[in-house]
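For this depiction, one protein chain was excluded, whereas all remaining protein chains were kept in their positions.
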Amino acid sequence: MTVKNRTRWIATGVAYLITFVILLPLLWLVLLSFQTNENILSNPFSPAHLNLANYQQAMQTLNLLVMYKNTLILALVSVPAGLVVSYLAAFALTRMVFRGGRRRVQNSVRYYFLAGLAVPVYILLFPVYRLDIAMGLFGSYAALILPYIAVSIPFNILLLTGFLREFPEEIEQAAVIDGVGLWQMAWKVVFPLMRPVIATLAILNVIYVWNEFPFAVTLINDPTMTTLSLGISQFQGAYGADYGAMMASATLVLVPQLAIYALFQRQVIAGMTAGAIR
Amino acid sequence: MNWLTGRRRFTLMIAPAFLLYTLYMVYPIAYSVYYSFTDFDGVAESGFAGLGNYRTMARDAVFWTSMRNTGIILAIAVLLLIPLAFLVAVLLSGNVKGSSVLRPLVFAPAIVAPILVGLIWIFILDPKIGLANALLVAVGVPARPQWIGGTALSPYSIAFVYLWQQIGFIVTVFYAGLKMLPKDVMEASTLDGASRFQQLRYIVVPMLQETFGICTALVVTGVFKVFELVYALTGGGPVHLSEVMVSYMYHVTFTTLQYSYGMALAVIVFLAGAVASVTTLVVMRRRAAA
Partner (left out) sequence: MSTLTSTVARPRTTRTRRLLIAAVATVLVASPLTACGAATTAGGKAAGDSVITLSMHNPDSKTQDPATYKIVEAFNAKNPTMKVNLVGQPVEQHEQQMTIAAQSDTLPDVFWVYNSLAQTMNKNGNLLDLTPVLAESGLNGKFAPPMLAGFRNGATQYGLPYQALVTGFYYNKDLLAKNGVTLPATFEELVAASKALKAKGVVPIAQGSNNSAFSVWAFLTMLDRFGYEQKYPGMLLRASSYDNPDFLRLYEHIDELAAAGAFPSNMTTQTYVQAVASFTSGQAAFVDTGVWDAAKIQQSPVGGSVGFWPGPTFSDGVGEQKLVMNAPSAPLVVSAKVKKDKKKYEAVKAFISFYYSDEGQQIMADNAQPPVTTYKPTVDAAKNPVFADVLAATTKPGWSSPQAQPDLVVSAETASAMYDSLYGVMSRSLSPKDAVQLVHRSFK
């Protein structure tokens, strides 16, 4: 065996070990979801009474179809819209220059956006609730969509401005020589090359919307608007909690989510190879 | 290469993001700052309280405990999470067999809802019914450490769970950065006979300054937002010993109904997070420029 081959096998072994350790807690979750609530709380190490009762309970209590529908609507509107507005702003902040070179304005605006990264979402709840009421949005999807976009902006801008700055000038120069205008530059030349970042952001934003709890629990008060992230809390009573059903509904939400991500991930890789800057 | 342009176009391109962000993020912060100077209880009309809430905070032992715990998590996250995530990204971007299968799996924890992360880890870290101590017993270690719920280990355990939760996410950002590196640089250095480590240290790391900056800023701001983990794992207990800044703010605002004091805590959380992340970004930019 050559040295190169050996290092490859060691690297593979280490990679598999790390992956296993990272996955262990999730496997434990799935295992627990097949145990009775009693067992989970008192004797989780005896896999003697595995059954599907928790899944039945979860299916009965949760209207999964409605929850998937609502979550999808929220994600499909807020994520693309958030990416479009963020990309426009990020492009303006990094690739534009004013007469007289006002870099400082751009930098200040960038930091203005980035400061949002530090905002703990719990201080937004009361004011956003009041804003939604004042604008007559409460009870509609927009009541959640608008804050979801706003919350995604700082991170989107951080990543987009970062990658736009590292973007090689030569491509732009070549395009300008070809007589390309600003709008076309933004969308037809630069945007396609940013596909890996955009795809990565899309995935992360979808995950955020998928899991978002504090806004959802504050701004949704209608059972027909319930989202997936509220599912687990349905089993949290004042004087009782059904951990088995929680684990089962968590699994029911997680597994498809992971499958979708795994599928989408191939797209990301494709985007990366196509867009790689050589 | 930059695009010389008029102020109007610039304004137009910035406007949608700027408006939404200002309305839904900046206005609420202003709102919180305002209420932090009152004695608002969350419901009834309020009076002006000046710096009263901030004075209370300075004397509040639990606030300082929550600062210390947040600091512990921050230190562990920066010192362990960033290098570890970078190494895993390098590992996965190399020619590991089946890395296309491993990549989504490593990312899996980042998909899990934060509140669920806490719930899962209770059943691992609980000193009595948790998996961790059961494994210890299985391999013959007699000690049954109180990972959570005791007076000593909780913040470290929370930091570890935070590391688990974030690693897939940070790995992905590093991975995207690695994939955007020009291929010829790597190939050239391999031909030159640079060892893998030298290649990383002197070629890859310097070229990924911006990515390192982004990841550090993300981890740092993330630490100041840790909440659900603590909430589910220990509820901040026992007796608030494992409270972090946001969980304590939540407790004060929603459990003990001291709304204005909660907002004062929120303002400090925000300031601490903003200062930490902007410092990170500025330092990283300096280093990148140097």
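We just call them A and B in the order they show up, numbering each chain from 1.
Methods note: contacts are C-beta pairs under 8 Å (C-beta built on N, C-alpha and C of every residue); 3 or more make two chains touch, one makes a residue touch a chain.
Here the structure is a predicted model, which means the values were calculated and not measured.
Only one of the listed residues, A:Thr7, A:Asn51 or A:Asn221, touches the absent chain: A:Asn221. Touch with the chain omitted from the figure is made, among A:Leu93, A:Val121 or A:Leu146, by A:Leu146.
Within the entire complex, the positions of chain B that touch the omitted partner chain are 1-6, 9, 12-13, 15-16, 20, 41-45, 122, 125-129, 144, 146, 148-151, 231-235, 237-241, 251, 254-259. Within the entire complex, the positions of chain A that touch the omitted partner chain are 37-38, 41-43, 61, 70, 73, 77-78, 80-81, 84-85, 88, 97, 125-126, 129-130, 133, 137-143, 145-146, 149, 169, 173, 176, 181-183, 217-218, 221-225, 233-243.
As a working rule, only the chains that are shown with their structure count from here on.
By the touch rule above, chain A contacts chain B in their complex via residues 7-8, 11-12, 14-16, 18-19, 22-23, 25-26, 28-29, 32, 40-45, 84-86, 88-89, 91-93, 95-99, 109, 111, 113-124, 126-128, 131, 146-147, 149-151, 153-155, 157-159, 162-163, 165-166, 169-170, 172-173, 176, 182, 185, 196-197, 200, 204, 207, 210-211, 213, 229, 232-233, 243, 246, 250, 253-254, 257-258, 261-262, 265-266, 269, 272, 276-278.
By the touch criterion stated above, chain B contacts chain A in their complex at residues 1-7, 9-10, 13-14, 16-18, 20-21, 23-29, 31-32, 88, 91-92, 94-100, 102-116, 119-121, 123-124, 129, 131, 134, 164, 167-169, 172-173, 176, 179-180, 182-184, 196, 210-211, 213-214, 217-218, 221, 224-225, 227-228, 245-246, 249-250, 253, 263, 266, 269-270, 272-274, 276-278, 281.
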